[in-house]
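All protein chains of the complex are present and in place, except for one that has been dropped.
Right, subunit A next:
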């Protein structure tokens, strides 16, 4: 297996996650101390300079986001960790929290200091009940040792809705409301939880922070692709030999991920497609596999990096059938707030089922193409905007598979 580069998983397997002293022995909470010795603007500038971008999918510059919340005037600000990890095939956040909860807590505490927040939440996926205990233990240990000072962190369990991973739906859910997205702007850094400036970052994003503070922005910015530096954790599933996870620099190509790290396709079968980023990710054909996994490089081929899930399909797979199942997933997960997603996801599934069962026509392909185009630019939140990507990209790259099923 090829060499990884472990930043967010640096302590994986090296420490007992329930022992804070193990974490401290690895240099833990030094970065927090260092951060607190810096003035806030310098700290935020440093994070900005590292060019760390959000690992939750949207890829926004982390330091810049923090600077908005820092500049916002308010009597209360919040730091929220998005640990909803609802994306099927993704478990990178779980890996971090399970094996090194303190790195997340330290990252959040640095953020809290930077923006001037005293209250934090970790919104933890409902299907991860065992993590709540681990996180709470770690939080109370950090409190006891005096690392957190006036910063309180509360762990909240999600209710199992995929859309609650969307940051504003997550905020609504913490507020005790129906987990539905809000329209943006205003963005959370100016008006978030209970209308107050709020930073929502992904687990993996926070886990990068202590290392950046410790080793410096320049060091971090030099790793991987300059526009999206650092590492990214990928979880490999589907028709692949090594169904496991890897943390690799962002200049790694998709091909390297599949063949170098993933060990290629089992049973000597040929590669058909790979879906990266989770259920709403694009399907990528063979000819685009030399793309680096960094955010903008992926965007350039009409794909996303998303959560870092890598789902490989070999030549025997029925792509139209796979996409039909995905359409069903979105029909089920649409929150129902906005019209194009509420009605569109249902129609998308209806028409995909028709095509998949051999009753479709070219008119149907035209219709879902138009529907997908409209949803991707008109829906209220990222769920509806991204839901058509599997349909649109497979129609683009695997048209023959569709035509083979038409009446």
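Operating definition for what follows: a residue touches a chain if its C-beta (ideal position, glycine included) is under 8 Å from a C-beta of that chain, and two chains touch if they have at least 3 such contacts; residues count from 1.
The rule is short, and it goes like this: contacts and distances are computed from a predicted model.
Engineer: Not counting the visible chains, the remaining one has a UniProt entry; which protein name from "C-type cytochrome", "N-methylglutamate synthase subunit C", "NAD(P)-dependent iron-only hydrogenase catalytic subunit" or "ABC transporter ATP-binding protein" does it give?
Structural biologist: Cross-referencing UniProt, the chain left out corresponds to "NAD(P)-dependent iron-only hydrogenase catalytic subunit".
Engineer: Thinking of the whole complex, not just what is shown, which of A:34, A:269 or A:347 touches the missing chain?
Structural biologist: Among A:34, A:269 or A:347, only A:347 touches the chain that is not shown.
Engineer: For the chain not shown, which residue from A:8, A:47, A:338 or A:352 touches it across the whole complex?
Structural biologist: A:338
Engineer: In the full complex, which residues of subunit A touch the absent chain?
Structural biologist: On the subunit A side, contact with the omitted chain comes from 161, 178, 183, 185, 331-340, 342-347, 350, 363, 367, 370-371, 373-374, 377-380, 385.
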